[in-house]
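Worksheet: the structure to be examined is printed underneath.
Of the protein chains in this complex, all but one are displayed in their positions.
Now for subunit A:
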Amino acid sequence: MSAVATAAAPNQNQQEDGGVTQNTARVFDEVLLEVKDISLAFGGVKALTNISFDIRKGEIRAIIGPNGAGKTSMLNVINGFYHPQDGTITYKGQVRRKMRPHNAAKQGIARTFQNVALFKGMSTLDNIMTGRLLKMRTNMLLQAIYWGPNQREEIRHREYCEQIIDFLEIQAIRKTPVGRLPYGLQKRVELARALAMEPELLLLDEPMAGMNVEEKEDMCRFVLDVNEEFGTTIALIEHDMGVVMDISDRVVVLDYGRKLADGPPDEVRRDEEVIRAYLGVGH
């Protein structure tokens, strides 16, 4: 058995424990985002070559692949941080021109990062409030004097943030500076901030990396809950095969910037090429 397959093994136990599983195959028709023939190169290095897939409304879509396969580049392309040399991105039926990340954010795409990118000195609550920034209507001057319409607006936003705090069960760390929190909780705060944007499409870059089994289980639960309660479409990059196979509806596999496979977890798991390139073969 290869190293990767062994690493994934403990999480298959979760399934038997009746922990976190997406049991029935769900069907999704409406395409939310489609990438077509995307190619991205940095100088001579080809990060992505002719990648095409779609993300359908309401599903949990996993992007997997070995290190350097181009997964994070793909997310960066989706949220407008990288601009591909070739190909088109269609979001909500509209072909997207070149755009900046904040435009993507305005259109309802939120994300978390592989290496937590929070404001370490600020409290959990303040971090989550930053996620509401794009929804704020009043100007800076009014905000500075905290009066009238701004006050009402802030109370409304705070209430939304409190709902998320309640949802993700982080009441106890509401006022704690984020830098003092353990890693697993920081990841949860980052998810909270992304949720505060009320995204339609949520991009999660390795939400469970570096977590222990229990923290992973919690995170899986939250990802599923977010998907179920808010109906948020989720695209996630994850290395833990147990997690991916358990919670995602469809999986796309990348390797060296090329697409290897695309389909439901069971299908992908059996794909010869995927096994050879990524999952590893039992000897």
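One rule holds for everything that comes next: a contact is a pair of C-beta atoms (placed from the backbone, for glycine too) under 8 Å apart; a residue touches a chain by one contact, two chains touch by 3 or more; residues count from 1.
Going forward, contacts and distances are computed from a predicted model.
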{"item": "The complex's invisible chain, by UniProt name, from \"Branched-chain amino acid ABC transporter permease\", \"AMP-binding protein\", \"GntR family transcriptional regulator\" or \"PaaI family thioesterase\"", "value": "\"AMP-binding protein\""}
{"item": "Options A:E162, A:E198 or A:E215, residue touching the unrepresented chain", "value": "A:E162"}
{"item": "Sites on subunit A contacted by the missing partner chain, in the whole complex", "value": "158-159, 162-163, 165-167, 169, 171-172, 174, 225, 228-229"}
